[in-house]
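With one protein chain removed, the remaining protein chains of the complex are shown where they sit.
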Amino acid sequence: MNRAVDPRDLQVHADDGIAKGDVLLEVNNVSLRFGGVKAITDISFDILKGEIRAIIGPNGAGKTSMLNVINGFYTPQEGTITFRGVERRAMRTTDAARQGIARTFQNIALFKGMTTLDNIMTGRITLQTSNIFSQALWFGPAVREEIAHRQRVEEIIDFLEIQHIRKVPVGRLPYGLQKRVELGRALAAEPSLLLLDEPMAGMNLEEKEDMSRFILDVNSQFGTTIALIEHDMGVVMDISDRVVVLDYGRKIGDGTPDEVSKNQDVIDAYLGVPHE
Amino acid sequence: MLYREAGDFKSTYVADMQTFPIRGERLLFWVFVAGCFLIVPFLINDYWEKSIIIPFLVWSMIAIGLNILTGYCGQVSLGTGGFMAVGAFACYKLTTAFPDLNIIAIIVMSGFVTAGVGMLFGLPSLRIKGFYLAVATLAAQFFLVWFFNKFGWFYNYSASGQITAPERFLFGVAVTGPNAPPWATYLLCLSFVFVFAWVARNLTRGRLGRSWMAMRDMDIAAQIMGISPFSAKLSAFAISSFYVGMGGAMFFAVYLGAAEVTEAFSIDKSFDALFMIIIGGLGSILGSFLGAAFIVVFPVLLKNIMVGWLGWSTDLAAHLEIMTVGGLIIFFLIVEPHGLAQLWRLTKEKLRLWPFPY
Amino acid sequence: MTDAALARDEAETILAVNNVEVIYNHVILVLKGVSLSVPRGGIVALLGANGAGKTTTLKAISNLLRAERGEVTKGTIEFDGERIESSSPSDLVRRGCIQVMEGRHCFGHLTIEENLMTGAFTRRDGAANVKRDLDMVYGYFPRLKERRGSMAGYTSGGEQQMTAIGRALMSRPKMILLDEPSMGLAPQLVEEIFEIVKKLNEEQGVSILLAEQNTNIALRYAKYGYILESGRVVMDGEAKALRENEDVKEFYLGVGGEGRRSFKNVKHYKRRKRWLA
Amino acid sequence: MSPGFLYFLETVLNGLMTGVMYSLVALGFVLIFKASGIFNFSQGVMALFAALTLVGLQTGQVPFAHLINAIFGTDIHHFGWTLPAFVAIVGTLAVMVAFAYLFEKLVLKHLVNQEPIILFMATIGLAYFLEGFGDLMWGADIKTLDIGIPSGGSFWLEDVTREWATEGSDYFGMYIDKLDVVAALVAVVLVTVLMLFSQYTATGRALRAVADDHQAAMSVGISLRNIWVIVWSIAGFVALVAGIMWGAKSGVQFSLSLIALKALPVLILGGFTSIPGAIVGGLIIGVGEKLAELYIGPLVGGAIENWFAYVVALGFLLIRPQGLFGEKIIERV
Partner (left out) sequence: DLMVPSLSYRTGPYAPNGIPYADGFADYFTLLNERDGGINGVKVNVVECETGYNTEKGVECYESTKGQGALVYHPLSTGITYQLIPKATADGIPVHSMGYGRTSAADGSVFEWIFNYPGTYWDAASIIVKHISDQEGGDLNGKKLALVYHNSAYGKEPIRTLEELAKKHGYELTLLPVDHPGQEQKSQWLQIRRDRPDYVIMWGWGVMNQVAVQEAANIRYPMDHFIGVWWSGSENDVVPAGAGADGYKAIAFHAPGTDFPLFDDLKKHVVDAGKAAGDGSHVGEVLYNRGMYAAITVAEAIRKAQEMHDTKDITPAQMRDGMENSVIDEARWAELGLPGYAPTIKVTCSNHGGPGLGAIQQWNAETKTWSLVTDFMEADREVVDALIKEDSEAYAKENNITPRDCAS
């Protein structure tokens, strides 16, 4: 097989020149309103390179909106985001993706008409460069590139253990598998920051365990920084390094899982009972 | 058994990316293609050429084009007739302005001209979506037809605005004009359609195709994945129009030989093309062919049965024909909303499982 | 069984599913003979991994399958003593059986309040009663009251989930088919929702069939449970008994011999055990 | 006032009236789209079919006469009666309701929860079918529709406006077609009633719910079947009204079905889902295209109305992609 392109070379974003433990992303005094609804009010926090950062909070607290701000889908009225040292308020989502921010969605947003394989391959579109003529004639660079990326995608498929559904249109898949494919698609972009919006909602324990494992592995093997929204406190407590808690658009807690779970505000607003 | 595969194991990705992964099917396909190129030219006569096969091939080309835009990229367009007109008039102007230019080059260049126009009219798609866009593309349809009808330069100031395709030769054989032998026009169209169907297949299975489909299935998610709507949508408009333009050029130069823009490229053409791809199957190259066959060949067949064999009066037959076509469209949609191509796939799947029902 | 016993049995079972088989698209066999029953006024949990067929079972009952090109090809379903395989979904709602669909399915272009009002579509008992129930729903979910005028399409995932449940309550059902009510809800709210379910069950005698991934909480509130694997019921029993079952403990509750496992330390290996393998 | 200005006013007025005529057709589209998310391509053919049926009933034509004669060798054409307009209208309505019922039963029922484009295609199939069916049933020749609606220019307006012109100019008054005025009145009543219906009744709410999500609507007990029969019946009624107005103008014949094309720009401008949008959109398009034809047309050789209407609509869409009054397109992840 022609291996002009080594798939390992395609890991573009993972090495972003920021040392582990330094600030990768910083949110400064961000506020976001929709008409009269204040989704986010003056929130600041940071995400360090290489960590797993959880965002929790009651429903409607503004968690998803926060992710949307980070990847440019919403433009906050106030505040700035600093990613890899570059400060900004507004940005196009496509640019965010090119700079290495990938995400999954709360209400699954897979490409329903495409197979698992194609869905994950779309994750690599920003990394593909062959020109339209070689694509049209399906020769040389286009084929080589396709194969190289395909290899990488197959690795992800193996990693997520979804080999058997490779060629199945995702629309037919059960919810849990769709979530996994979505993760695969985000991983395929080889992001430096991975945003996960409730990756484990609607899964049973066994699947949550699998998913946790995947997240931890991605984090440790590729050094990918992860921001994660999740309502299962067990998962959050176990796998995250630091947690930020939102309520009604405000930040009410920030710290290690232990600190947060002992915070009385957090218990009142969110947990209901002290956890464990 | 035709469809028995010994497991779906492929050892290389190249093999896995093949268009026909099953060996028997691949073989069958090549036999079919060989038949089309080597045997049909000897059998074809004027009637089959002008009434069935050429229109079928030309419409297949157009349907593939529209399918790229609508089926793959999800942008419903009703401007096809207008874009066909662009192709036809580009072809006419090029042939008359450069009498020595090769007809193949002319058809391809007509495609490029149309691609440019298509991109222009594709711009609103960046903001307008769904049926709103579909209706908005009618602006292209009406405007282009008006435009070509209005300015005499396009039809070389002929008295009535008709354009007539002059005779052009390829390897010494006429391929346009009234004296072209059926096999020559047939081979010309077939080659075009074959090559560009293959190109379309390549485009749709690679990066570009995936970015189109992503746009189609969920545009916001696609953007968040880094796919720029600007380049995805506009490239779809451009390439789709490229095909439609070539189709329009062949429609005028090879099939009709003469055309008048308000009639030959009316809005009915836009609708016909859309019917084809929906009936055939959105997002399927095979579907484009099946749809074209259904819309082009089926009415002729019905007519021949009702008038030719049963001897019914022509108006009765025409009414029944259109009712039948309408009824069948609905019938097929109920049986399989994803078109004839999907029906074909499911049939194969069932055959493969046979005799086990599930 | 004697006639009398039969009659009694009928009175006690509000929903009986017998040996149901479901095929999608004429080719994909998903349910391979599922049987279950829900006693009047009971809460029954339907558990199982992703893709086991929980949603399909619920849709087979509420007759929403046809809209997905699915079909019940075998078996019978009885609700309230009558066969319902061929009655329309709206008929069923009128008779008191309503489903809360998985994944919210709110009407995006309607406001929250309008969404809730659509739940009362089949009711004929007057505006006042409907109004009272609306207040009841707002009582359960104060957050919804706050957002009552917003278009549902713009509200957060959890708000939509509350809307979907609230909407079902608006029809004053005898039986609710709940598909993954806890999905995407904050832990506090999950508890609340289950409390609401319990209250409905106890105070209004509403029967509940609950498809749920959160086995832990489902088995806490349900009285009886079925476990589905690949379209078959592989285990059923009293909730308590299920909770004690070693397999269930291991695979669904995550409590091994040494107490709760940490997600961090779970080894990555193929653990999927199949009862029927 | 100078004649130039009066001409301008006249153009605007006539544009408004034409716009109302377009709105009547657009209204049918809106109703069905609102209630089921279906872009009903066959609206124009429905108008034709309704008008054909009305004339057929009124003049006592034997349906399928041509077919019957061809098969049985008979020679029948007319029952020999003529019905009063009102009775014929009621009869036509009954036919349209029956049609709605059949279409639901035979087609829509099987296409629940399909993508919009599939349903769109089904309505195209219907358009084909109905076109052939209408011709077969009532014959393809041109028919005169006369149910006593006044038509022709209004003398009254001419007299009144003649006074307005500056002394000495040979202005001879403003023109308006009485038929258009009737159409405008009918349209206003229709829009008001339909708007109240859809905003303030439970059925209206259910309609909008169905358009959003078929399955969810079914799950809360809304009977898709009933809703669809109701809506298609109303749309049939609106089609009849449009058919009457346009048919009175140009005779009832196949071309009547092509008025749908004139309604499409109105539809996108006003918004697919908005009943008042259909009216406002119609007025804007009507005025826009008439002004364009009369003031820009001569500069570029005329006949620009058709595409100009679309360009106007497109212009508005670029500012509001969902049309002036359409439901906002929800973009959320």
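Going in written order, the chains are labelled A, B, C and D, and every chain counts its residues from 1.
By definition in this document, contacts are C-beta pairs under 8 Å (C-beta built on N, C-alpha and C of every residue); 3 or more make two chains touch, one makes a residue touch a chain.
Because the structure is a prediction, the values reported are computed rather than measured.
Just so you know, the chain we are not showing touches B, D across the whole complex. Among D:E104, D:D135 or D:D213, the one in contact with the hidden chain is D:D135. When the missing chain is restored to the complex, the residue among B:N149, B:Q223 or B:T324 that touches it is B:N149. Those residues of chain B that touch the chain absent from the view are 46-47, 50-51, 55, 96, 146, 149, 158-162, 164, 166-167, 177-179, 256-260, 262-264, 266, 268, 300, 303-304, 307, 313-315, 317-319, 322. By the touch criterion stated above, the residues of chain D touching the omitted chain are 7, 10-11, 14, 18, 65-66, 69, 73, 75, 77, 132, 135, 140-142, 144, 146, 151-153, 175, 177, 246, 249-251, 253-256, 258-259, 262, 289-290, 293-294, 297, 301-303, 305-306.
In the analysis below, only the chains that are shown with their structure count from here on.
The minimum number of touch steps separating chain C from chain D is 1.
By the document's definition of touch, common neighbours of chain A and chain C comprise B, D.
Averaged C-alpha coordinates give centres for chain A and chain D that are 49 Å from one another. Taken residue by residue, chain A touches two or more other chains at 64, 73, 105-107, 109, whereas all remaining positions touch fewer.
Chain contacts: chain D has residues 332-333 touching two or more partner chains. Across the complex, chain B meets chain D through its residues 76, 124, 127-132, 134-136, 138-139, 142-143, 146, 150, 220-221, 224, 267, 271, 275, 278-279, 282, 312-313, 315-316, 318-330, 333-334, 337-338. Taken together, the chain B residues at the contact with chain C in this complex read 346, 349-350, 353, 358. Across the complex, chain C meets chain A through its residues 24, 28, 47-52, 102-104, 143, 147, 150, 154-159, 161-162, 180, 183-191, 213-216, 251-254, 260-264, 266, 268, 270-272.
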